[in-house]
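In what follows, a structure is listed as structure tokens, so that the remarks can point back to it.
All protein chains of the complex are present and in place, except for one that has been dropped.
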Amino acid sequence: MNQEKASQTAKSGSVLIVGGGIGGMQAGLDLANSGFMVHMVQKDSSIGGTMVMLDKTFPTGDCSMCMISPKMVEIGRHMNVNIHTLATVTSVEGVPGDFTVKILQKARYVDPNLCTGCGTCEEKCPKKVTSEYEQGLTVRKAIYSLFPQALPNTRVIDRDNCIYFQKGKCRACEKFCTAKAIKFDDTDKEFEIRVGAIILSPGLDRYNPRVRQELGFERWPNVVTSLQFERILSASGPYRGEVKRPGDGKHPKKVAWIQCVGSRDSHNANPWCSSVCCMYATKQAIIAKEHDGRIDPTIFYMEMRAFGKDFDKYVDRAKKEFGVTYRRAMVSAVREEPGTGNLLLRFAQENGVLKDELFDLVVLSIGFQPHTDAEAFAKIFGIEPNKYRFAKTTHFNPVDTSRPGVYVTGIYQGPKDIPETVMQGSAVAARAMALLGEARGTEIKVKELPPERDVKEEEPRIGLFVCHCGINIAQTVDVKKVAEVGASLPGVAHSESMLYACAQDSQDKIKKLVKEKNLNRVVVASCTPRTHEPLFQDTIRDAGLNKYLFELADIREQCSWCHMGQREVATKKAMDIVRMNVAKARLLQPVETGSVGVTPAALIIGGGIAGMVTALSLADQGYHAHVVEKENELGGLIKNLYRTLDGSNVQPYLKDTVSRVTAHPNIIIHLGTEVQKTDGFVGNFKTTLSNGEGFDHGAIVIATGGVEYQPTEYHFGENERVITQRELEKRLAMAGPRSRERYVMIQCVGSREEPHNYCSRICCQDAVKNAITIKEKAPDAQVIILYRDIRTYGLREDYYKKARDLGVLFMLYKEDKKPVVEKKGYGLSVKAFDYLLGKEIAMEADYVVLSTGLRPHPTSEKVGVMYKLTRNTDGYFLEAHVKLRPVDFPSEGIFIAGLAHAPKNLDETISQAQAAAGRAGVLLSHERLGVSGIISKHNRDLCMSCLTCFRLCPFGSPFIDTDGKVSHNEVKCVGCGICASVCPMKAFQVNNFRDDQIVAMIDALTESAS
Amino acid sequence: MTIPAHEYDPEKARSLMNEVSERSGQNLSACYQCRRCAAGCPVGEETGYVTPDRLIRMIALGDRRAALENELVWRCVSCYTCGTRCPNDIQTARITETLKKMAKEAHLEPLRPKIADFHSSFLESGVRWGRVNEMEFMGIYEMKGALKNMKRKDFKAIAEELKTQTDFGLTMLKHKRMHMGLLMSKGRKEIQKLQKKAKKQRGK
Amino acid sequence: MIVAKRKPIEEIKEMLKGYKKVLNVGCGTCVSVCLVGGEKEVNILNAELEIARKMEDNPIEMGAISVERQCDREFLAALDDKVGEYEAVMSMACGVGIQFLAERFPDKPVLPAVNTAGLSVNQGIGWYEERCRSCGDCVLGWTAGICPVTMCAKGLYNGPCGGTNKGSCEINPDQPCAWFMIYERLLRQGRLDLIMRVHPANDWQNIGPRTLVQPGYSKPDNAGQKK
Partner (left out) sequence: MDIAYYPGCSLKSSSAIYDVQNQRVFEALGIHLKEIPDWNCCGATSAGKVDDFLAIAMPARNLGIAEATGLGEMIIPCSACYSRTLVAQCQLEKNPELKETINAELSKKISGKIKISSILEVLLSAVESGMVAQQAQKKLKGLKPACYYGCMQTRFPFKVPVPDNVENPQGMEKVLKAIGIQSLDWSYKTDCCGASSAVNDEDAADALMARIMKDAVARGANCFVVTCPMCQFNLDSQQNRFGPKHGIRERLPVFFITEILGLAMGMGVEELQIDRHLTDSTKLLKELKLI
């Protein structure tokens, strides 16, 4: 009955996101950028989640904060996102499309509209409290912000530790707050909102190793958790990035990592594998070594689970370039050497000999586990938890919870890495868009702007505003003097200093002055353009000025912060910086930003499961999807897949998907044909197929998939008893195993060795799945798996345990001592070396089963060239950003899903396919695409078509036009400036960064110097 | 000299695994060779590096001879560190205890006769009197040791053992720690009957 | 296109040693396309020279101008009123441009800033490979489109010489033997018989600068006077 009731009342056009980590943020941005109002509920005082605590990330070593803060700024300023911090959901009623949610928001005691986040209150607050963010390594104050880049960076008072709240004295923060933002009488608030869909991204707790006293955490001071070590490594951490040990502050030389603390331990801790610890330990070892070359890292591990893209190469680099010692032996206890604070670890070496080794610092690689209130959390949202209190989902709908309309992303669905979380973020966005398709755009706010004043002919009249930024600038730079000297610069019509240029009142003042004094250019001297330039540009646009008539001079990051305390020099430098930006401002021209139409349809190359799921999701969102499949039928690789690891039946799912795709009105299927040519640019592609058909579309999704590696090793092909896992699976599905049959499986065939040094990620699952099937049907069958690392990561670890319980024998082999397979009578003999017994084992087998890996699809090369998409050394397409844009390409409008990106399991392919549909959905949801103002302009008269720009531009915007000469497609241009720097005839100039402007800045600097 | 390859026979391996698993109550096949037990075993160095993980491996690969005749079976002090910390909850100390019994049933000469004699003398004394009489069971234990040395004509060892025991006895006397009386429990008959009954059942 | 390589700065400084004011003339076609003589490169060279000379306390004033092509006198007209102010003129065009400039201003020293390096294809950004020595009597029709004069180290008309070794030239294993390539391609095209044709030696006898008149056009009778 509820179903029809919902359809009578109009669906809500807003979505609730519970949890402000990277998964929630990705979903929030995708939804807000495609016409949905987002309510984000976060229980901490700032969004960011776990990722903001990390220093660097694997496998690229990107700094975590640099990746996440632009997203935080974007979501913080987004008109269609309301962030409710210190808030939790207390109840949820209703049906998909029409949920009523009650939210309890704890008092913050600081008024967000007044507080500018200057930090004076925090400095003056006398009460010190151990900092949870810094994992207890250092202290924070009773009034604090979670971390320097917190968002919102309004401070919050910790009621339990604030002297005023506990003893009624102090109120120091109120005394020193110039913005008068402290409100001791603030109260908890409860309010209700109506949403159409709910997305759960609450993340997880980290395992607290205190319960395992033998590891010595909080007992021996130099035993730290891996998250504490992240803070130790981080430049904003307690030791400012200097690798010291908490015990005595000394620089540790020998550092040990102990893996699987709290994971893969059904006896004393959590039975699942937390998926990320192997890789973050490797990264921490490398980064530590970069900080301090004398560090000698050792990692004690059980299995090195480097299953992701380029992970194996990263581990190899750790071994070869950074001298990280990997010991495949677990430590039983961590004892402390009395007096020195060093730690004694005992372990078994490969040859069995026990060794004691002293370490200066021990890092416990802790895993994840659901929040302590996971049960209550699940009850509030009415969803079913699985037996480990994660959100229960199915293999074929990895982001749908048990309750329709409620979706889950991130580690609350199961331990995973950041890229998979971001993928699921976009996937749940797609699911919500599909559910609330017709309510798109019904609840979002659109801003009206006054007409732009034409200032082309006017003499430059520049308004200069120099900011104190509380103490951040004024403490080192004489801001008043800079403003005074600035006033005398040619073209400056008004100059003054301001306490906080970014504060709301200063914004209003600037708007008033622009109108009163008829200013036609504005220069603000304050902080980094990265975070605040869009803010000021919108302000002067509100005053009727073209937003590109603005210059931000950074006198904080590039002046006061790095010349702390040197007052005269810093002030002189600030004046130089201001003079340069004013000189450039004089030459600023208004820039029109055009826009292009968007065809609400997508081209999906590849009719495998990835292509089909993307097509269905886009079609449900109301867009047309053209599926182009080379073969004569849909299905791709999973045609010969029967069961998934958790036993779900694949063939019925495939048939159902194929029938839904063929039946869907919005999906047009082109079989037995390939893409001939694609012209146009994002939003306006035109594709012709090899069978002559052609159509327009706004987005492209690459789902070319992959192929199974056809092995040549181990006599495959010569002896019909040497088969692949696929053939075994088919055989088991048809005939089933006979009792006492003997199977020997060999892992990593064609993977993890040059020239294919990558893990194909699915073969361990296949082997364990088939082994379980055999042993369940024929308990007395012999199943031996010869492996290098069993990589059943995440919740798949249960099946590795199940296989062992059923009596499957697992034997380690190493790359330099591969198993030897020979014919013996009717069957086969297999010889392998057992490292525990230190001797060779001879086995017999009726079947040797090779776990073969995956290879990129042969068409990847052609498709790559066609769309200028680069591929990594293994031949898989290179996504825009390995961590935060795993589904996009650098050039706009092209997305990727499935095996074409990298080997992955079926449920991960489905997540990525839904994510691609989400990202494409965001693009197609716009009628028109605004083109950024800061792009390159091409002067065809000067251009002699030397093609240098054509060859260098990564986005393919210069192209050979019909008249044989080079033209420039401004829509594809992202303004990176490569063409402008190489053009011999200076035919390219980037708006706001023209040669004359930059030369003017340089002259302004050099004049004053001489 | 390369050690000869071990021929893996699935039937033999499974029967050994089942027997040891059942009698020790431990699910040996759950082991994923993390070697935490080896690192934690206090007598690891004394047993020629036959550590719990390698013992389980011998059983898993059906190497019955190696499993029954190694130092760990005898020198394990049953401190249960291995089992307490094993991520797969395998109490190898229970396995060594089971292997001791299986070795005895297979009439294999214990690698450490002193240990075997000690525990058998202790238990016999406990069952005989209902309570263990230290002087008596130590006497029997020393006698068994002396008999073995006599067979091996190792008189020096007998003399040495005699000397240490007398010195020890004297210090115990000096500190008034030597208990002279005979400890007994009247209800020991019930224990003896239970023992006979169990032996009969096992015999079937 | 014609390609050239910039002369080392020492050699250019040596040539300009005696001059205080020099006009540097760029050319907007071939040398711009091959990234050696365009407007950008003129400014870069001028900057190098001014800084170098300033450091030797013997400052030089460098003028900068780029014309569309230095091999058309109409484009050189733009320099007529400029050249006078300068003691010397430097040209970054190819050999043709430099000489045409010198002919136009015979009383001013015209100095080359680049070494012209022949007619080349553009293999990649900033990477060029010669294909034609413009010998004036093209045999490509009989050598499957591979020029023996340019591509063969000895420029043989009737190769290969005895030195081919497994497809490489005897002088350098990385240098493919032109005649081996010719043989291969002719074979593939089924025109292998052409390789047996004996081509008479080219008439290299001491010819001066060649003049060429396109069909349908004629040399005006007053040619030869200075314009």
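Labels A, B and C are assigned to the chains in the order they are written; within every chain, residues are numbered from 1.
Please note the rule applied: a contact is a pair of C-beta atoms (placed from the backbone, for glycine too) under 8 Å apart; a residue touches a chain by one contact, two chains touch by 3 or more.
Since we're looking at a predicted model, the values are computed, not measured.
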{"item": "Interface partners of the hidden chain - shown chains only, full complex considered", "value": "A, B"}
{"item": "Among B:R14, B:R36 or B:R94, the residue in touch with the chain that has been omitted", "value": "B:R94"}
{"item": "Selected from A:E214, A:E357 or A:E452 as touching the chain missing from the view", "value": "A:E214"}
{"item": "Touch criterion as defined above, residue of A:D44, A:E230, A:D265 or A:E336 at the omitted chain", "value": "A:E336"}
{"item": "Residues of subunit A in contact with the chain not shown", "value": "212-214, 219, 333, 335-339, 344"}
{"item": "Touch residues of subunit B, complete complex, unshown partner", "value": "23, 25, 42-43, 45-46, 75, 77-81, 83-84, 91, 93-94, 97, 100-101, 112, 114-115, 117-120, 122-123, 126-127, 130-134, 138, 141, 168, 171-172, 175-179, 183, 185-188, 190-191, 193-195, 197-198"}
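Just so it is clear, only the chains that are shown with their structure count from here on.
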{"item": "Subunit A and subunit C: spacing of chain centres that average the CA atoms, whole Å", "value": "53"}
{"item": "Per-residue overlap in subunit B, given as positions that touch at least 2 other chains", "value": "none"}
{"item": "Contacts with 2+ other chains: residues of subunit C", "value": "none"}
{"item": "Subunit A contact footprint on subunit B (complex, rising order)", "value": "2-8, 10, 13-14, 17, 27, 29-40, 44-45, 49-51, 53-54, 57-58, 60-61, 63, 66, 81, 85-89"}
{"item": "Residue ranges of subunit A in contact with subunit C within the complex", "value": "944, 946-948, 951-952, 982-986"}
{"item": "Subunit A-facing residues of subunit C, complex", "value": "28-29, 32-35, 38-41, 122, 124-125"}
